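Here the complex is missing one protein chain, while the rest keep their positions.
Let's look at chain A:
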């Protein structure tokens, strides 16, 4: 006896194949963020860490758009499941980024892209755990789903800590269970996960790799799952004369955001990239590639 929906595709055989069939690999989802060919492979987890106002949400929307846009517009045409724990998904902003990504084509394309997105809202870590169990059936019935976005994984940190009382093990129990379940979903369905994490204390203004405050405060089970870490920070607003856009002659203060990427699998490496946020979404600023690390070859 199995659990499935009443769609034409649902029968025992297609469920089995949905598990075995390879989902789209997302290594090339955003090569400018990751070190050479170091994008997240199937079954890997990317944690996007950074304080408020550092462009994490914009990055997420950028990745989302890249995934759902049709191939003709440069997208990957995969389904995305978005788990919203913060109640912070801004559909209008997402729609405007999609619009500019698909070069302002008609409504029908927008609706088609949005229909590839599935949004789930959770209000507590218990509900998150139960929802992840439920999502297993969703994943089986949607073989095109290759990306699971969680915004954010640290939303229930304080509630769990307070409920757990004095015992650290109890405090971390719920998130540990969620992490174990996510691990199983990664192994069985070979999806990729991107999750945002908010810090709990203000970091120093030094370079991200040396800052103590950027260490993850979440439980070990989650930290073990993470294979790539993107640490976002914001630089001081630069006074740049308008670069030929609109000809208004106004001084635009461009906020530049930096992302420091560290990876622990395959090509171990790191990369620093910068971007700014425009009306049409994230715009990467070209930075010279770091020279290849010869010591890794020898």
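Basically, contacts are C-beta pairs under 8 Å (C-beta built on N, C-alpha and C of every residue); 3 or more make two chains touch, one makes a residue touch a chain; residues count from 1.
We take it that contacts and distances are computed from a predicted model.
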Among "glutathione transferase", "NEDD8-activating enzyme E1 catalytic subunit", "superoxide dismutase" or "DNA repair protein RAD51 homolog 4", UniProt-listed name of the chain not shown: "DNA repair protein RAD51 homolog 4"
Options A:116, A:190, A:228 or A:260, residue touching the unrepresented chain: A:116
Footprint left on chain A by the chain that the document does not show: 1, 3, 51-53, 57, 81-82, 86-88, 90-95, 111, 113-123, 126-127, 129-131, 133-135, 138, 155, 158-159, 161-163, 174, 177, 181, 198-202, 205, 237, 252-255
